[in-house]
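Working notes, structure below.
A single protein chain has been removed from this complex, and every other one stays in its place.
Entry: subunit A
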Amino acid sequence: MEPITFASALANLSMMAPEIWQAVKETALMLSIGLGAALFVGGPLGIVLYLTQPGQLFAHRGFNAVLGWFVNLVRSFPFIILLVSLGPLTRILVGSTIGPVAAAVPLSFAAIPYFARLVEQTLREIPRGVIEAAEAMGASPLQIITKVLINEARAGLISSLTILTISFLSYSAVAGVVGGGGIGDLAIRYGYYRFQTDVMVGMVLLLVVIVQIIQFIGNRLASRLDKR
């Protein structure tokens, strides 16, 4: 093997540009589906978890306990086990267990309860009195959810989504390795199996940059939305 110089690494990486771009698109696809599921399934689930707590609008101890237990159950699975054991379900849903869309199934499974807990936690920070004021004005439960809960917690929700996105960028690398593709998969295939350390380092640097960008955007958005 030739010694790696900065120039050779750069040349090597630029030659791989189409493949890297493909990997970025795969990662983006896995993440979008997983985050979409988190937002549209995990979000409402988090709101339900919050509203059924003792003292809240739809307080129901039993329902809340069962739902909370179920959420914990899914969350307690190590991601790699979820990934492997959901194979049959993935095949039914997407018709295959390979590719970014298939990998998005276990990602979604993990992301939904994770985000639900983040949402529940964030909503708890809203002062009870503010919700009560809306009740006293005759707001319906739906109005309270959309106009009070989500709007008052919006900065915290954006921060939660940022945390989720970054965690799942790393989960997507794991999912990628077992057939999902993406940046992490590329790093392993070239860097680990073919001993092309420059590719591995290049991909890790790429992930570092992506994480920094996501965090930066998340912080900016959250602080702009926060008027407290």
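Quick note on the criterion: a residue touches a chain if its C-beta (ideal position, glycine included) is under 8 Å from a C-beta of that chain, and two chains touch if they have at least 3 such contacts; residues count from 1.
As a working rule, contacts and distances are computed from a predicted model.
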item: Protein name, per the UniProt record, of whichever chain is missing from view ("Fe-S cluster assembly protein SufB", "dihydrouracil dehydrogenase (NAD(+))", "Nitrate reductase gamma subunit" or "Cell division ATP-binding protein FtsE"); value: "Cell division ATP-binding protein FtsE"
item: Selected residue (touches chain absent from view) among A:8, A:72, A:85 or A:140; value: A:140
item: Touch list for subunit A against the chain that is not drawn; value: 127, 129-130, 132-140, 143, 147-148, 151-152, 154-155, 225-228
